[in-house]
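A single protein chain has been omitted from the complex, and every remaining protein chain is retained in its original position.
Coming up: chain A.
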Amino acid sequence: MAFRGFGGIATSGLIAAAILWSFATTDVEFSRLLSAGPRIADFFGRMFPPDPTVMAEIKKGSAETLRIAILGTLGAVILSVPLGILASETMVSPAVFRPIRTLLAFIRAIPLILVAMLMVGAVGLGPLPGIIAVAFHATGMLAKFYAEAIDGVSRAPIAALESAGAGPLVRLRYAIWPQMAPVVARDTIFRFELNLRESLILGIVGAGGIGFYIQTYVRSFQYDKAASVTMAVVAMVIAIEAINVALRRRFT
């Protein structure tokens, strides 16, 4: 799309100013970039060969990350059912769904890692702050998806049940739920995948899972061990993606 007229010129000017400002005030020195090559080579050099003796830690960390993702998703589903209903224009009045939607947007705007740090401060180290953080963070998206699933169903069967004298919850159960169930299943699996991926790094702030070992080994300069854990993480991400592709085929 081409920029046109005064608005276009103003927009281009703003973008150029933002780029120049970023260069001028961040110390981007080309000499440092040029000397980075050997340093990175040295870093990778110390990572090889990856130390295979950390298999036990990898297993323990991965299992914990998986548990954080499963329980975090469960928590998000439990929170998202009522919040999704309250954020749906089919089920409640604008006086209810507007503030709830604003609240969900606010939750989505807080990065997971920030929530995790706050939770570590609140409940201490370990997987518990990770689970709470994932549940809280994921609710912002999942409740919105559930509300959209409710609002996306065909209205006619709802009107038919209302005409037959069925109340709102009975309509939700028999007219809305059968229509939205496959959407809810797909959205929940999608969110679980994101949760699993995002929980991989939670250990870096002490909120449990495999990230803890990466951080520990990097801090103690055991790059060969850090390399093994990193490779395990990459393998897990690829595996999650492959499972997701297979699942998506089933739901579309």
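Here is the rule we use: a contact is a pair of C-beta atoms (placed from the backbone, for glycine too) under 8 Å apart; a residue touches a chain by one contact, two chains touch by 3 or more; residues count from 1.
Here is the rule we use: contacts and distances are computed from a predicted model.
According to UniProt, the chain absent from the figure is "Phosphonate transport system ATP-binding protein", selected among "HAAS domain-containing protein", "Carbon monoxide dehydrogenase medium chain", "Beta-ketoacyl-[acyl-carrier-protein] synthase III" or "Phosphonate transport system ATP-binding protein". Considering A:78, A:160 or A:239, the position touching the chain not shown turns out to be A:160 (whole complex).
The residue from A:71, A:85 or A:175 that touches the chain not shown here is A:175. Although one chain is not shown, part of chain A still touches it, namely residues 154, 156-157, 159-167, 169-170, 173-175, 178-179, 181-182.
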